[in-house]
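What follows is a structure written as structure tokens; I'll ask about it next.
Showing subunit A:
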Amino acid sequence: MSSDTTPKPVTIATVWLDGCSGCHMSFLDMDERLIEIAPLIQIVHSPVVDTKQIPPGTDVGIIEGAISNEDDEAKAKKMRAACNFIVSLGDCAVTANVPSMRNVFDKQECFDRAYHENADLQPANPDVVVPPLLDKALAVHQVIDVDLYVPGCPPPADAIYYVLSELLAGRQPDPLQLTRFGK
Partner candidate 1 sequence: MARQKLPPTQTLTMKIDDVDVTAKPGQTIQDVARDHDIEIPGLCYIDGLTIWGACRLCLVEVEGMRKLLAACSTEVAEGMIVHTDTERLRRYRKMVIEMLFAERNHVCSVCVSNGHCDLQAMAVQLGVDHVHLPYMNPDVKVDSSHDRFRLDHNRCILCTRCVRVCGEIEGAATKGVGGRGINARIINDLNMPWGDSQTCTSCGKCVHICPTGALVEKGTAAAEMKKHRSFLPYLTVMRES
Partner candidate 2 sequence: MIASLKKPEAPSDDKRWKIVQATMRRNGYSRNALIETLHTVQNSFGYLDEESLRYVAASLRVPLSAVYGVATFYHLFTLKPQGEHTCVVCTGTACYIKGTPELLQHIETRYGIKDGDTTADGKVSLLTARCIGACSMAPAVVFDGEMEGNVTEEQLDTEVDGWLKS
């Protein structure tokens, strides 16, 4: 097979926002299927690779986690700007899930509980390095346009594999066959 007939790998960027990283773990849970997929894709940005920038024109952007602070918001917007197709991966990204459980409280109440009432030493609000918290934790699509939703907590590896292979084959996947809210 000559090199010019080899299809160009699909470039993929992933980010991990407010979530537990379980969705990324589930990605890795594809096990040996990773090897099958590896030649077809190129990870250009991810918590598991060491690039700092999201290259413009990236084919697929996969977002894990809810948008809870200004940094999450900025990253999501960067992803949208750089990627042609955005996948909201996992319940935190799709529904804001567990991070959203603070939404019934006032932001200040959350700070008080976390950094004062429960602090053994030096109670104080974090004010340097930590990005400012948004009033509410948001699902990704509440901030940027999303092209595909893959719910699940985390979405099973089978669902992720199915979604990726369908996308690689140029088809629109229907993730609800294999996953759902809370799966």
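The criterion applied here is as follows: a contact is a pair of C-beta atoms (placed from the backbone, for glycine too) under 8 Å apart; a residue touches a chain by one contact, two chains touch by 3 or more; residues count from 1.
Regarding candidate selection, all candidates are chains of the complex that A comes from, given by their letters.
These numbers come from a predicted model, not from an experiment.
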Query: Which candidate touches subunit A in this complex: 1 or 2?
result: 1
- line: Given the complex, residues on subunit A that touch candidate 1 span 88, 91, 94-98, 100-101, 103-105, 136, 139, 141-142, 146, 149-151, 153, 174-176, 180-183
